[in-house]
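Take a look at the structure set out below.
Excluded from the complex is one protein chain; the other protein chains are retained at their positions.
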Amino acid sequence: MADGATEARRSALAGLDLGSRAGGAGGVLLGEGPPRESFALRGPADDPAFARAVETGLGAGLPQQPGAVAEIGADALLIRLGPDEWRLTAPLSDDGRIAARLASALAGGRGALVNVSSATTVIAVSGAHAADLLATGTGIDLDPAAFPPGRAARTRIGNAQALVHRKAEDAFELHVPRSYARSFWDWLEARGREFDAAVAL
Amino acid sequence: MAAMQRYSIFSLLRGALSGHRGWQPAWRAPEPKSSYDVVIVGGGGHGLATAYYLARNHGIANVAVLERGWIGGGNTGRNTTIVRSNYLLPENQRFYEHSLKLWEGLSRDLNYNVMFSPRGVINVFHTDAQRDYWIRRHNGMRYAGIDAELLTRSDLARLVPALDLSPAIRHPIVGGVIQPRGGVARHDAVAWGYARAADALGVDIIQDCEVTGIDIQAGRVTGLQTSRGPIGAGRVGLAVAGHSSRLVEMAGIRLPIETHLLTATVSEPVKPFMDKVVSVAAAHVYVSQTDKGEVLIGGTLDGYNSWSQRGSPARLEDILSAACEYFPRVSRLRQLRHWAGVMDMSMDGSPIIARLPVEGLAMTGGWCYGGFKATPASGWCLAWTLANDAPHALNAPFSLERFRTGAVLDENGAGPVAWGH
Amino acid sequence: MRRQPFRAAEGGHLIDRSEPLRFDFDGHRQEGYRGDSLASGLLAAGVRIVARSFKYHRPRGVWGFGSEEPGAMVATGVREEVRPNLKATEIELADGLMAFGQNAWPSVAWDLGAAVGMAGNVLPAGFYYKTFMWPPRWWLALYEPVLRRMAGFGPAPSAPDGAFYAKRRMHADVLVAGGGPAGVAAALAAARAGAKVVLADENVRFGGGLLRAPGEIGESDGLAWIDAAIGELEAMANVRLLRRATVTGYYDHNLLLVAERAGGDAAPGTPETRLWFVRAREAVIAAGAHERPLLFAGNDRPGVMSASAAGGYAHAYGVLAGQRAVIAGNNDSIYAVARLLRGAGVSIAAVADARAESGARDLPCRPGRTVERALGSRRVRGALLRRTDGRAGDRSERIACDLVAVAGGWSPAVHLHTQARGSLSYDEERGLVLPDRPGGANRSAGAAAGRFDLDGCLAEGWAAGVAAAAASGHERPAGEPPRSPDRVAGDAPVFWRIGAGKQFVDLQYDVTAADVELAAREGYRSVEHVKRYTALGMGTDQGKTSGMAGLVLLSEAIGRPVARTGTTTFRPPYTPVPMAAMAAGLIGEGRDALRRTAADDWHEARGAVFTAAGLWRRPSYYPREGMDEEEAISAEVREVRAGVGIVDVGTLGKVDVQGRDAAAFLDLVYANRISTLKAGRGRYGLMLREDGRVFDDGVVMRLGENHFYLTTTTAQHHAAMQHMEFLLQTVWPELEVYATDVSEHWFAAALAGPGSRALLGEVAPGLDVSDEAFPMMAVRAATVAGLSALVFRMSYSGELSYEIAAPADHGLALWTRLLTAGREHGLTPYGTEAMGVMRIEKGHVTHAEADGRTTPDDLGLGRMVNAGRRSIGRRSLDLPALCRKGRQQLVGLAVIDPEARIPPGCQVAERDDMRPAAPLGHVTSFCYSPTLGRAIALALVENGRSRIGQTVYVASPVTGLAMAAEIVPPVFYDAEGTRLRG
Partner (left out) sequence: MLLIPCPFCGDRDETEFAYGGDAGTERPADPGAATDEAWTDYLCFHDNPKGPHREFWFHRDGCRRWLTVERDTHTHELGAVRLSRP
């Protein structure tokens, strides 16, 4: 990473000054998730060579089930988003190392790895009514029996497309496109009125 | 046949004295004859208008109109009743302006009040690009001899107090255009008025008569198979928009038409607060208030081929939220009823009024959203085409061949995507 | 007088007498109790006229008990905040409620509009079709405004609804619509089987028909059994109970809409209405039935009401709908109602049973008789009874009363069943339209299916619940269905009508039996024709009570059996749904998110004027002190052309394309050849639609052998992505290509102007920016202003220019660091207006030119199209109409008068008189060019390229402006491109 990049980073929600508004308890807590780096991994799921390359690079196999989330080491995740698409995401502190390992394993073979770290903003939604709040704007079945903790799904919520990662029964992370993040946050907060939504630190 | 019983305030007063027992049927319920000079398939406004103009303009009165259900029961009775000629392409301008002129005399022509109300059709816009487009379209109308005016925001505030002109909304309205002679009409009355007038000229209107086959001999249409038996025909005109593909298929012809749903809805009636028809570009929604007081709201297609007549609630959410956003007071009303029309969506967004590749067979269809306002001119042109076995200059551009040569009339520039128009 | 003269001393399971409430009706203070409806409160207070009818302004009282109410239409709130068209039977009384009756002036009690009623004879159904045709101009000027004012119904509000509305989507195994005995039994069975159940009922309390009349279930009181069952359901985790919640619509794939009147701010954050979108594997329709009216003269007078409703007011609210009642009907329910009313303190004057053989010793029965006429004008003062067998010489009996309770039998609520495309059948013997074959995964039960006895309803509901649970994959529940000793069928095989006079079928729209007959006589013989000609059933009650009466009348009038007369379509919603509830969450940015680039905060702080580009907002220009808009834009242009400027191009679509077949694929997607590009270089790319029209353009950069990065326009980015995926997945699935949308990841800014190289060299010290090392259309990875970036050398403005892309999280830093570094270079931020001026000066096309109708050749891009015919859209260019002569072609227009400015939307004409004539073409883009010192435009003109040098007129008839212009080639500035080399 080039010099001065860390202090250069700015969240799409920075203008909302959420820090100053945090506090209070409600049926739902909304907050910005910790920044993450993200990579789109593309490739032929049915090609053993590709699968082996991924396993070599990550030390973990490709998650097979739609929406399955594979944990890789400390807090890095590989999420299956489509037949030939996965999302690799890790804390920003990883500084691209995991992607570099994967890229070198993939080199010369099939597939593609594309940096999309800035493409999404992560919003954390938690609390007793977290699922109810999401259900005001998405048609997917959020019943834990149908969408258990540890699963992810890309869908539409309210005014934006979102990758929903259910971390616990009452805790979700939403990855929304960066340019939509402000409007999406406003929408979420407005719909949250029903649940006495509060901003979390 | 008996002369048509004239309608007027005097006949109403006379009726009152007799307890309204003296009113004759507006049209007969004849048994079908074994053959006719011309048979029109489809007893909606277009088919009935075709029959009327065949009899009145061309002296061809040995005509039957076959209707599968009850007259006016298709899209004639399921639309948002808007009448206008504010089109972009010259071919469409000429045709719809001809239609508008027919509308202007229609009630007296038919001696039936179709309640054509030229209250003005307004389009509002939000961005420079939309402004350029709408003004260009209205400038083009002026060059075609059609009325068109530009509206400032203060004009809009005066003409449509219900409209939200605040600069703080998501897509602020920066101006508008109006076709003052545009307006609305009572949809059912159009079918009934044409039916009554055509019947008086000798046309047989045959309801509950479904066409099940088209008889063709040596490349020429000779008659129809129907649920009420075979009926011979010298020529056949099809006016079944929404179902054109199916009927034409009986003659072995494929059309550049796909069938789609268009949802509309009304609120409960309230006292009058808006007398213009207003279309909002940013939301693809148009709003008017009926004579009864209902707020009538229409929008865009559901977006996939369908003959179901049942729209998606997602589309309702779209059009109602748009109505509430741009006409904030509408949010205090309640939705009373919604329905979906079955649209013939042509591949360029313009109609087909043309002879088909079977001799003696012609059609009007592919109306997309525009069918209601086109009713008089569609019937007028199809009558001409059937009577002369050749299109009139007004409908010559609306041929089937244009889809083969590429000379399409793409009003929206959406390309060959039926649901894009 | 007592505050509530018609309140019984005791009784009323819905009210709480310890909590009196005050409310206003038509300006008069009234009193009721917590739990009252407005209707019960008004009846208790002795208010009989609640509204006026639509057409004749006749007095209307309370007729029904719930959502079927046709007459008692009121508005709440005042002035601009009014809520019109509410049914008094559905409004829960609240302290301080302000309500007034509708369609009346000055009040419902004394309404001047009633004068219309006097002219009623001249105004039969459809009168307006027969008159008001002359003189032609009077329709718009006079007739229509008068009709509109007389019609309408509730007052029109003028302020938006400020209340909070909510939506919720959920999935369930079984949705039960209706919480009467059948619905509760169904819910119980399905829930015990383990199914995920939603039970929705429109009333404040579950119980359905048991709210109106007592019944027995098992060994106990029916309502007590219901309460116990609800208690059990409430405790189950797999059940959601929705009270005050009407299932309003049944849509595709078993999606049901439920409107829950959540009650506004009773608790903070409570929505006024919460709209549930329930995806149910199975639905049980237990929506009950509506009591039918009897047709007789004066049957619309306040005081004539549904018998079950009259009983219901006594039972549920302890309210007497009258002091002395005549009860008339054609089925056994009248005896129970009579006893219920008598028990509450109403004196029973007569019980008229239309059937000859029925009777009861304990009541003043009049077997074989019915009401022929209700007496009184503003309210009922008596009734004339008459034999139903029409025997000659029979004299009518006159009975004084203030309540005529009528029981015409029941119409099952088949609405949801038919909305789901279920078919209907007509049971001639029972006089019932019944659900037949279901159209979705649903079953009807109880009164909605024509079972009117309590025992039958329970059994059928239970069975439906068991079946629905099984169909959604659950085992049979334990337990047996509840039973009731009530096994009286309650059928009313005949529909009753007697005598002459104004007999109302539709109380709201004033449709009489004579109107229906008139319609039939005039040839409007289809049931839909009658509905449309007379407006029967078009009111806010949607004909729940009137539909069957109208159908039978029509069937008699046309001499065709009811079964063949058919019913009208029951269109959703079942009861009106607040527009604001449908709109919830979808207003403003909730509907269309506002997309912001990474530098948006800077633009805003700088005071930029924004413009919309799809959902994005972009700086249009940056206002300057003492300059108007045109001057500010011109200044931006001049400073770029003379120095260096920076513009935010973060909104462009960007796509990463990789894979073995990437180059081959791009050759097919673009009309021009891409595969010949060398790595590190880029090329302008032109995409066509399959019909040969220009679809999109952008730049394609080759980053490696099998790796490309391409841009799309802001507007077509999503369409282009979808298009490429379509081609890869359906047309050429054999190609191995991965197209990844990276638009959101990259922020981009363009440095443009002769000074851009120097500035770039300064901020990217590691990058050799010389023309040789970094030529036109090359791409380099570099560190710019301390940030990792990609730099493309390309130009849109016509000047030497570089586009710098960095991850969007660093976008603002990139932007601000460039501006800081650029201060000494005179770096000017510019917006889309200046960018637009410069691209018009250079003759670059946008979607104003590529409007979906133009071919590459029309736009002067014909030479870009490669000769191969496999690529998308190429084949269409050979169709005759696309290569014919005389098409409109892109040209430039230079306005001759330097002071003139082109107005928007101009046409191009041969003359300046703006009189009707075929225009030559139209202006697509226009601006004032500070570089040329005059207004210029791009235009599509018929045979435009052969007209270069001609003088034409740019004209806008709607603004009355026309000006002369010369047709010129569409490149106004630096046609040789020398400035690009810098």
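In this document, chain identifiers A, B and C correspond to the written order of the chains, with residue numbering beginning at 1 in each.
Assume a contact is a pair of C-beta atoms (placed from the backbone, for glycine too) under 8 Å apart; a residue touches a chain by one contact, two chains touch by 3 or more.
Since this is a predicted model, take the numbers as computed values, not measurements.
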| item | value |
| --- | --- |
| Chains in view touching the one left out | A, B, C |
| Touching residue (missing chain; options B:Q207, B:S312, B:S350 or B:T364) | B:S312 |
| Of A:A14, A:L81 or A:A103, the one touching the omitted chain in the full complex | A:L81 |
| Omitted-chain contact residue, chosen from C:S472, C:S795 or C:S876 | C:S876 |
| Absent-chain interface as seen on subunit A, which is shown | 66-67, 81-83, 85, 139-141, 153-156, 161 |
| Subunit B, residues in touch with the chain not shown (by the definition above) | 243, 245-246, 254-259, 303-308, 312-314, 347, 403-406, 416-419 |
| Absent chain, residues of subunit C that touch it | 251-255, 279, 421, 439, 690-691, 718, 722, 725-726, 728-731, 733, 868-870, 874-876, 878-880 |
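In the analysis below, only the chains that are shown with their structure count from here on.
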| item | value |
| --- | --- |
| Rounded Å distance, subunit A centre to subunit C centre (Cα mean) | 32 |
| Centre-to-centre distance between subunit C and subunit B (centres being mean Cα positions), rounded to whole Å | 22 |
| Subunit A and subunit B: spacing of chain centres that average the CA atoms, whole Å | 49 |
| Multi-partner residues of subunit C (each touching 2 or more other chains) | 277, 589, 591-592, 594 |
| Contact set on subunit B toward subunit C in their complex | 7-9, 11-13, 15-16, 19-21, 23-29, 69-73, 77, 90, 104-105, 107-108, 111-119, 126-129, 131-140, 142-145, 148-150, 161-162, 169-171, 177, 186, 188-189, 192-193, 207, 267-273, 275, 282, 291-293, 308, 310, 312-313, 316-318, 320-325, 328-339, 402, 404-408, 410, 412-416 |
| Subunit C-touching residues of subunit A, taken from the complex the two chains share | 1-5, 7-12, 14-15, 35, 40, 42-44, 84, 110-112, 114-120, 132, 135-139, 141, 143, 146, 158-160, 177-180, 182-184, 186-187, 190-191, 193-196 |
| Residues of subunit C touching subunit A in the complex | 164, 166-171, 196, 268-271, 274, 277, 279, 585, 589-598, 600-601, 616, 656, 658-660, 707, 736, 738, 740, 742-747, 783, 786-788, 807-814, 817 |
